[in-house]
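Can you read through this structure? Questions will come right after.
All protein chains of the complex are present and in place, except for one that has been dropped.
First chain written, first letter: the chains are A and B, and each begins at residue 1.
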Amino acid sequence: MEHVAHNFPFLASALLMGISFYIVIFRKNLIKLIMGIGMLSSGVNLFIVALGYRTGGNAPIYTDVPEGPMVLSVPQALTLTSIVINVAVLALMLTMVVHIYRHTGDIDSEKSRKLKG
Amino acid sequence: MLSKIVRTVANQLILFILVFGLYVIAHGHLTPGGGFQGGAVVVSGVVMLLVAFNSQELKKSLRERLLTIMESTGALIFAALGFAGLGTVFFYNFLVGSPIFGRIPEPGPNPGDFWTGGFIPLMNFAVGIKVIAGLSAVILAIALFANGEEMEE
Partner (left out) sequence: MRQVVGLILLLVLVAFLVSGMLLIHPFGDPSPSDMDDYIIENAQEETGSNSVVASVVFDYRGLDTLGEATILFTAVTGVLLLVRTLKRKEESS
């Protein structure tokens, strides 16, 4: 139990990813699917930033920094890129949902399976 | 269109949001922030204007031709700064030591000096302009498309 309580940020990220897997497998509404994919990207970004933490560390910026070690700086740069890419993919997904609603009149993922016309 | 109080407050607040966003973009090499984060702050101010006014009213002020020219200019400046240091390698920091942005700070913790940083402030401005223009165009296009019109030519 001591080991589980110490690693709590990793378990929080696994909880976010688990809930979004449940949404993607079991729900049919298209807007709920898009919200689940957004939550999955939040869980992955939290995991990447939590990997590089040093106990008692400060932010890796030299302007008026107090004494002590600094946390790792490369995971924070990779998370910046990941957030921007997720925003771009989410914008494209929302445009396609508006097109599907105009074409079939319903936002159910089972009914918009067959492409015709 | 919402009521008169909301429209008046939104008209006054957009100036402060714009100045704060440009502050976050410009001090990217001294404090946390930079091009992408400051661009997101300014775009959230544009979304506030879209909620307070109608999307038809906003289409008269933000034309599509100006937004696409701004975005392409930002991307071209970013690529040109990468090619300018081609004497050594691609993306070489050629402004360290030169009088434009080239002072070197004292090692260790120090209060920041604005004229340091090489070509990092210039790249922050280019990425900031690109993000502001691109995301504003996307939000305005989706808001007009959901109502049934489209953006002008």
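As a convention for this text, a contact is a pair of C-beta atoms (placed from the backbone, for glycine too) under 8 Å apart; a residue touches a chain by one contact, two chains touch by 3 or more.
In this text, all values refer to a predicted model and were calculated from it rather than measured experimentally.
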Query - Interface with the undisplayed chain - residues on chain A - result: 3-4, 6-11, 13-14, 17-18, 21-22, 25-26, 50-55, 60-63, 70, 72-74, 76-78, 80-81, 84-85, 88-89, 91-92, 95-96, 99, 102
Query raised in the report: List the chain B residues touching the unshown chain?
Result: 28-32, 34, 71, 75, 78-79, 82, 91, 93, 96, 102-105, 107, 110, 112, 116-120, 123-124, 127, 130-131, 134-135, 137-138, 141-142, 144-145, 150-151
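Please note the rule applied: only the chains that are shown with their structure count from here on.
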Query raised in the report: So, what's the distance in Å between the C-alpha centres of chain B and chain A?
Result: 24
Report summary line: Touching chain B in the complex, chain A uses residues 59, 61-66, 80, 83-84, 87, 91, 94-95, 98
Query raised in the report: So in the complex, which bits of chain B are touching chain A?
Result: 30-32, 36, 105, 108-112, 135, 138, 142, 145-146
